[in-house]
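Structure provided below as structure tokens; questions to follow.
One chain of protein is taken out of this complex; the other chains stay put.
This part shows subunit A:
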């Protein structure tokens, strides 16, 4: 195997939604408008790496997660896992793809169908993928998994319905169920934002330990910057569907180069109360994702913006080893 090719390569992936025109007549005359939820995102990740994706609401973080898990088919681009195109894999062997890529959802209360017990919920995917020969064997696998996740007594929990369990327990089950497939790539879409603060760290640690055990790559989507810093090796900052800055998490947090990242991080409260930080205030709201541009999407709110910023979207420049910034005025 080539040493150069990364384990997971997200190659210019885009998710555009057509904007529905209210007027049929207009829609014929006018060019079709697109909402660019995710636009040409390229990221490379190694085995076992954890990537944090941060950005404000509506910047396309969750859409990126959905596209990576193939809950939606991307308009453009592809993802390569171990040099295998997932586009091809989806056509040839959907089940294999599903075993390789798993997603942990934001809302644990809605992750399981309300009509089944946990036992039925856990056994079903095993049966579909032919893991374990008999039901008794599959049950054994599930019990082992639940107990390893600290859900005791597993027997009792498996008899319950999802509405009879707490959010923390459900999210654990959700993570454990995903891990049953030994996935290579896990997408965690704000896995703790709906949980009580008291159980968050347990869930996060469990996700981290398990993914480390299986040597899986994790994409951790969150808007909690402090948490993302703690969790991830790399951080990607998204703004309006594009990655504006990407690099090692410590570099991004301590030395952000993109004005948007600087504003975002300056507004994030630090644990250290004595730390003096100048809060950068930015004006207005993000522009609409319908045909934005032509300049830098952030230019209208940027405190560094110059004339050139409104004319052409800045190219990504590598400011230091592995630290990429999509801004022409980063220095």
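Here is the rule we go by: a residue touches a chain if its C-beta (ideal position, glycine included) is under 8 Å from a C-beta of that chain, and two chains touch if they have at least 3 such contacts; residues count from 1.
Assume contacts and distances are computed from a predicted model.
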| item | value |
| --- | --- |
| Undisplayed chain, where the name is taken from the UniProt record, one of "Cytochrome c biogenesis protein CcsA", "Thiosulfate oxidation carrier protein SoxY", "ABC transporter permease" or "(Fe-S)-binding protein" | "ABC transporter permease" |
| Identified contact with the non-displayed chain, of A:33, A:87, A:129 or A:329 | A:129 |
| Options A:88, A:110, A:196 or A:308, residue touching the unrepresented chain | A:110 |
| Residue among A:32, A:47, A:95 or A:152 touching the omitted chain | A:95 |
| Chain not shown: contacting residue from A:86, A:174 or A:211 | A:174 |
| In subunit A, positions touching the absent partner | 69, 71, 94-95, 98-99, 101-103, 105-107, 110-115, 124-125, 128-129, 159, 163-164, 174, 177-178 |
